[in-house]
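Below is one structure, written out as structure tokens, with a few remarks after it.
Missing here: one protein chain of the complex. Every other protein chain is in place.
Note that the chains are named A, B and C in the order they appear, and that numbering of residues resets to 1 at the start of each chain.
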């Protein structure tokens, strides 16, 4: 698909929100799914870059992106009206679990699928879905630009400059103590996912996690993006792009997970 | 040397004049010498590009450039105040020949060293140095921007839109008939040089020609830029960058000259 | 209407509608890319190399981007012969996609077994013997460097699959690729596919460790184009069967160069990830200019 940039909003020094037009024939995405985006830069070779869908309505798709390297830099520089080439939605989604109390833990851009889950999957189902979003400082909470101040969203900053002082998992543990949940979702940096994993194990609840990995095709074809699992059937590996990105955390062999 | 762009003037659809600051410690160049310019573009590999000096005063150097590919495109895009990385002056120069009547034939950007010769080497020695400059049309004569209308400059356009109708060598032959010369200089596209060669042979006068070739080091080190000559001493090849770019046309083996 | 005959290429007993294929390992078993590429417009797809038994593949990470291509260390992860035959091959069958099945094995006996098992199946027109994967232990790559073995394997596999074409895919990581290609020709190969990935390596400066667990990996993409062109030229001078050019193709111009260097067909690899529209654009280009398919380099002469 070729889409057009609608808005490219700098949220903080490293984060930006890229809103692009939604092609008419793009299937409706579910929360947890991602799109595979061509790097809009010429002169050198680039593989595409996967980004979770942060928001999507009839006419647009939004991505929440942190600038890390040349790919995200090129996307940050795209301006309103310029083209972006992508395909998707790809991969699986966080499960829809009616009646369950879900506690979701997001760190950094890991907020994207959890936010999308809250605002599109569950529109208005309220306190049965709570998101704990952790960032380093207040600046990275984007409060000016994204409506996170909601009773179902708990904010944590590591330096205590806003909300809970501490990381997202610590905040979630405290919240769990106050008001338990039936299921844990998590998405974010690897150390956060491991901590979330521990929390879920301690509380004995299911835990769904969205993983990242370097990708080639993003279609399940090239077997580039695999993660080690306890599953069998020819190979213990499963693809993040096709079998994931959302996995039942208990099937992942955490010790062998490659760092992205 | 790192220089700064002083002015980048579009002369016609393909030609531009790039004026850069002259570093204080750059030796004074002679007409025919060139500088080796780094391509100001990132992301891919570029060898440097050689350009003849079109003009040079105490504080600036001017290049007359035709846009052909990615290297010249990147230079066209350089703006006032941006940096350009180069080294030079390099190579030899057109000989200074007091008392001789010189007829110089330039085509396209081949005008550069001949122009420099006229305005810096011979300041005011008048009719003993005549330049015939040929272009396709009036547009490529840059009359608005470069002071070519001088009694020592003859202009020719192939479509007859200005000055002599025909190519530079035809114009030079006619001029020669009117008022002979002792020496011929030429610089420009290969077919023009060959025609100039014929003219010089017919009239039995010496002919100095400035050649082009693809370069690596531009210092005589890599032996990339050689042209075949009738000279010996270990190799019949001579470097355009160091032994040239100006050669006595009679030593060149024209039939084996690589096309640039 | 494109002139169908003009773009057709014949390799052994098989005529393909055009010379544009997708390389093995790039589009899996084909089906995965069908939402993005009209596979039936291509000459065909070469499916992921299969082995008799399923293989888990290498420990991740398995890919690493470079400014001029990528390194991969997939390690031949595949579903194995049985599931391939039962599940994967039939998927493309009803859609008129030209299929070349890529296979590898360790021993002569295994090669015979896999060829025998595939022989009665429908839905593909040829086999490509991958004797050139750098990302696995054991003899697969070593085989590809041993002309005598290449000739013997080619011969016994060819006998198992009458009516089908046999392509032999060779590695660039040898002293003399012509010798290996000639061995395959002697053995009865219908085409030589050249090249597989070039051995490469990268290091993570932050950790001071190699990117991949196996340290060395396979280099592909635009940076290997000049190498691939040189190998195709070498192979095309060594054999008289068709050569299938592979390596670094990312635009129409790159593909044209392969034909000029001696190829009769081409395969798109790594570039598909960045640009899934490329194979169809190549088909468009060759339909518009079928003469590009037959063009061959003339020796350099002074003008």
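For this structure, a couple of remarks:
Simple rule for what comes next: a residue touches a chain if its C-beta (ideal position, glycine included) is under 8 Å from a C-beta of that chain, and two chains touch if they have at least 3 such contacts.
Quick caveat: nothing in here was measured; it's all calculated off a predicted structure.
The omitted chain makes contact with just one of the residues B:6, B:44 or B:203: B:44. Considering C:40, C:159 or C:202, the position touching the chain not shown turns out to be C:202 (whole complex).
Among C:17, C:62 or C:145, the one in contact with the hidden chain is C:145. Mapped onto chain C, the footprint of the missing chain covers residues 66-69, 71, 145, 173-175, 198-203, 205, 208-213, 215-216, 219, 222-227, 229-231, 233-234, 253, 256-257, 260-261, 295, 297-301. By the touch criterion stated above, the residues of chain B touching the omitted chain are 38-39, 44-48, 87, 213-217, 219-228, 234-237, 242, 256, 258.
The working rule: only the chains that are shown with their structure count from here on.
Centrality by Cα centroid goes to chain C.
Greatest Cα centroid separation from chain C: this falls to B. In terms of their C-alpha centroids, the spacing between chain B and chain C amounts to 49 Å.
For the pair chain A and chain C, the distance between C-alpha centroids works out to 36 Å.
Chain A and chain B, compared by their mean Cα positions, are separated by 59 Å.
Counting partner chains per residue, chain A has residues 44 touching two or more of them. Annotation for chain C: residues 67 touch two or more other chains.
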